[in-house]
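One chain of protein is taken out of this complex; the other chains stay put.
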Amino acid sequence: MLNLVVCLKQVPMVTELPWDEESGTLRRDLAAGMMNPACKHALEAALQIKEKFTAKITVITMGPPASEEVLREALALGADEAILVCDRLLAGSDTFATSLVLKEAIKKKCPKFDLILCGAYTADSETAQVGPQLAEELDLPAAAYVEKLEISGKTLRVRRLVDNFRETLEMEFPALVTISMENYKPRYTGMAGLKDAFDEKAVMVLNARALGLTASSIKTKGSRTKVRRVFLRKAQKGNVLLQGAASNVVNEFLDKYQRKIGTVIGKSIEGKKLDDEK
Amino acid sequence: MQLNPCAKHKLVRDSVRHFAETELAPIAAEIDRTATFPRAVIEKMRPLNYFGLQVPKEFGGAALDSVSSAIIVEELSRVCAAIGLCVTVHNGVAVYPFLKFATSEQKKHYLPKLARGEYIGAFSLTEANAGSDSASVETTAVKTKNEYILNGTKIFVTNGGICDLALIFALTGFEPGKPQSSVFIVESKYAGFLRGELENLCGMRANPVSSLFLEDCCVPEKNLLGKIGDGMKIGLTTLDNGRIGVAAQALGIAQGAFEAAVKYAKERQQFKKPIASLQTIQNYIAEMATEIAAARLLLYRACTLKDEGAPFGCEASMAKLYCSTVASKVTSLAVQIHGGYGYSKEYDVERYFRDAKVTEIYEGTSEIQRMVIARSVLSQLIF
Partner (left out) sequence: MTKNKQKSIWVFGDYRNYYQNRVTLQLIARAVALAKIINAEVCALIFGYEIDEWIMEYTAHGADRILAIDDPALKSYSTEKYLAIIEALAKERDPEIILIGATDFGREFAPRLAKRLKTGLSADCVGLDITEDGLLLQIAPSFGGNMLAEIVTERHRPQMATVRPGTFKEIPHDYERKAVVERLPLMKGLPKPRVRLIEYERSVEKGHTIENASVIVCGGRGMGNKEKFKKLQELARLLGGDVGATRPVVYAGWAEHGALVGQAGKHIKPKLLFSFGISGAIQHTAGLGEADFIIAVNKNPQATMMKMADVAIAADASDVVNHLIKELKKRIKE
């Protein structure tokens, strides 16, 4: 049986995230959470492996209590076990600390894993670093941005596109991959999995102490980076508004910007409307 | 009763919303315009267990609670009421009577097929001269050796055009002044089961509502649901549950129209500012929001009572009456806020407006709901 671990993250639904102009911070508290899209693709990849081979899927996340929601969603989709690592001591962890904590949890609860799957990047911070750093922590062969997985025996073959190079890589289990959003389109959550996903015992919660981490060890082994401030990117433009019937605005637009467009596309565009009827 | 949505109900809502916005939103206007039942989408809904919402796991269902079930219908209807209708009729009034009244043989035979959506169900009480008065049906069922021969005409059958199975109410007792109706499980493949033309209706146009004709339709004896003469009981019990479904549907329509109206009010500029900044529009929005919230609480209360095994008929009627009233009012205001555009088929609120009206009519008109509620209140001993 294959032992699969999928790392998940809950991210805010960004459209709903308001910016507080006065304090200059994000109103994270107002945002609903969702499973990070790339993580959902990683889970889908695991589910497809499970359909083909016998496999057990353990999903794991680190975050505030509310991030249990993504574990329940994963259970509803077909994951078998769920682990939530949750502790105030771990709040504000950077990728260095997060990958350390995930390693401890995996070593404690599923040390016999064959393959770890992560999303290639998260929608909120987009660092794409936790996967590779977790591979480093566990000293695993790894591949990022994986589009397609094939398994035969204990060998994993992956296809991916990096910097315009199409690569096929092979490695032996145990290994780690981060999954891109090209393939593995996530399935819909079926109604049948929802009830059991909310079985109280379905999610195991671990705190820092359970992982052998204390306030002082987190300080020395934990985050390396610090966010000094977050600010809004200025993107206001000098805006020209054209209104009216479509045919008129199109002509007005082309008359006004014919040179700009012509330069970019490398062709010349007539400045004035041609009166070819006459 | 939990007043804030629990994590499960949030996930149920998110899951269905994602499906509805991805699969139904792109086609909702089109299937309404062409009155087409979207079979391809139904195929996608089958494996997701949308047709076995409250069927126990042993029969292949999702075994969900009633609040979840209501949320599902609400979210489908928020995007496409005709599909919400298909799902709620199937689950609420075609499958539900099986759960309540079927023999274990009947359950074993039919529930898995229904839960998988292999069979889409319909509930067939209404006739030209019988609506909420289930006692006055004219379709007859005459027993032969080991069959019943059904004859009669059913009208306004939701899912009628596509159903694989219908629960048919027919007279089995003919004592004058004491009509006795009974309920039969009739598969569409039985000889003598014929469908009429699809109805040309104001709203819910993508649902294939039709007449059904029973012409010497032979139904095996074992397909009697409940006992002879149980028609009234089964009808009333089922309608109580069906009303929760219609309430959920009405609520979803109201929610969809409300969101469209708020979005439009923030975008639409008049007098150089969004109309949402005008007090009149704000009053509308406040009223809509409040009434939708109240309707939702009333609906979930009925669901919770049902799950607790308590009587919920009166509460279901209250929820149905109120949610449908709110739906009609909110969709009308949503059109109003959209102005001339709202009256155009370019905008979704025109469809919501048409879809909402029928929620005040079917599964017992608002007048019938008032009757049910009043009867329940007047019968209480505390007064």
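Letters are used for the chains, namely A and B, taken in the order the chains are written, and counting of residues starts over at 1 for each.
Heads up, the rule we're going with is that a contact is a pair of C-beta atoms (placed from the backbone, for glycine too) under 8 Å apart; a residue touches a chain by one contact, two chains touch by 3 or more.
Only a predicted model underlies this, so the values are computations on that prediction, with no experimental measurement involved.
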Selected from A:M1, A:A91 or A:V230 as touching the chain missing from the view: A:V230
Hidden partner interface residues of chain A, rising order: 14-15, 17, 19, 26, 37-38, 94-96, 99, 123-133, 135-137, 141-145, 157, 161-172, 181-182, 185, 223-233, 235, 237-247, 249-251, 253-254, 257-258, 260-261, 264-270, 273-274, 276
Residues in chain B touching the chain absent from view: 21-22, 25-26, 30, 266-269, 274
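Going forward, only the chains that are shown with their structure count from here on.
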Whole-Å gap between the CA centroids of chain A and chain B: 38
Of chain B, residues touching chain A in the complex: 7-8, 10-12, 14-15, 18-19, 22, 44, 47-50, 52-53, 57, 61-64, 68, 72
Of all residues in chain A, those that touch chain B in their complex: 34, 68-69, 72-73, 76, 188-192, 194-195, 197-198
